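Yeah, one chain of the complex is gone here, protein chain that is, but the others are all in their spots.
Then we have chain A:
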Amino acid sequence: MSFLIDSSIMVTSQVLFFGFGWLFFMRQLFKDYEVRQYVVQVIFSVTFAFSCTMFELIIFEILGVLNSSSRYFHWKLNLCVILLILVFMVPFYIGYFVVSNIRLLHRQKLLFACVLWLTFMYFFWKLGDPFPILSPKHGILSIEQLISRVGVIGVTLMALLSGFGAVNCPYTYMSYFLRNVTDADILALERRLLQTMDMIVSKKKRIAVAHRTMFQRGEVHNKPTGFWGMIKSVTTSVAGSESILHLHVGTCLGRWPQLSSVLKGKALGSFDYAGLPDLSLIQQEVDALEELSRQLFLETADLHATKERIEYSKTFQGKYFNFLGYFFSIYCVWKIFMATINIVFDRVGKTDPVTRGIEITVNYLGIQFDVKFWSQHISFILVGIIIVTSIRGLLITLTKFFYAISSSKSSNVIVLLLAQIMGMYFVSSVLLIRMSMPLEYRTIITEVLGELQFNFYHRWFDVIFLVSALSSILFLYLAHKQAPEKHMAL
């Protein structure tokens, strides 16, 4: 009886999470696209729902809600479903949508999707070999095998994101790093941009006029494609320009007074001896100028963004974030330091922060309080905060990433990739969160997940975190250095 009640509670919460994932998909991710394949939306919401349920079960474990046997049952069920989705369904659909984008393979979509999926499974399996994750006495398709591999990928992702986030957060919050940008700088840059565009326009006009003349003379110049086309175009263009020389000069005066003024007034270096523009040279100049205009555009956008940030930092909110930035930079340095210590001294934390904090207060500060009661509540709050911030942080990062690289063709594939990343990320957070919980609550995770070498995952996280944080520092330093140099060059 109690099992039924518990199950209905779980199912209700799962439906709620599913709804939330659905809304998030529609309102945030796909707000500029039309959803044509509902499968994608369903898969994304289902992955989100089951991942959140895992976190919910952890919270229930701490609070002691629900029957312990039904909790165990739901853990197992949840884990099986999530692994099924992450290892079988999502990769298969990714392969399917990739194949449907390629026109050639349209006929046998399913076949090629299966081939892709089998390749994925092969690499997924091979992933487990170099890592000492499992004791070898488990069967091939057991939960432990799958989870261990999913865990490796997920932990790598978590550490990468965490490392970059830890460094980037103080960099963006603190106003110490803001470059000084004045309105005059922006105006000067915009003027350069417009000048470059004007030069491009005038050169394109010359090309257009030349094309039109050749077209009217019956020399239809199709753009050369491929290797032989390029060879052909070199030989024919030279011959063509000479023959239409005289006619061009004759017709221009009569029909195009403006063109004749252009020819007379602007006989520049790119005209050959006959007075006819050398098209390939002009085209090269145009390409170079277009590249320059792109760079200038990006720089101008960058300057506008910096100016906005400077203005924002003068507001009250900006000052608050600036202060937070100092705090976070200290936290970041501490984390890097701890990661280094862990690796160098091969240290594995045995106790979680809650128990250790309580120990310190009880033993050193001599404050007595009800340990059991407080440890439950504090670990609930701590774990809750970790869960909520990691979910929120991940969703925001995914959204930004999606906006940056998606297009109408590839949006389905990218969303599925994001769902895969999200699922793996959440599964490995469960693995790592075990460290932050007191011993009595860790048992269920250890029971359900079997005999994984948890210490390996923590070590792996530290290594990747260190690598990621240090390379982000290097990257940001180089980017920061480069920008004021560009300014000087203006």
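The rule is simple: a residue touches a chain if its C-beta (ideal position, glycine included) is under 8 Å from a C-beta of that chain, and two chains touch if they have at least 3 such contacts; residues count from 1.
Just so it is clear, contacts and distances are computed from a predicted model.
Considering only "Glucosidase 2 subunit beta", "RAB, member of RAS oncogene family like 3", "Mediator of RNA polymerase II transcription subunit 18" or "Exocyst subunit Exo70 family protein", the record for the omitted chain gives "RAB, member of RAS oncogene family like 3", by its UniProt protein name.
When the omitted chain is restored, the residue from A:M197, A:I343 or A:L476 that touches it is A:M197. Shown as candidates are A:I59, A:L111, A:A208 or A:A288; the residue that touches the absent chain is A:A208.
Contact with the omitted chain, checked across A:A301, A:I341, A:V388 or A:L439, is made by A:A301. Within chain A, the residues in touch with the undisplayed chain are 31-34, 98, 101, 190, 193-194, 197-198, 200-201, 204-205, 207-209, 211-212, 222-223, 225, 255-258, 290, 293-294, 296-298, 300-302, 304-305, 307-308, 403-410, 413-414.
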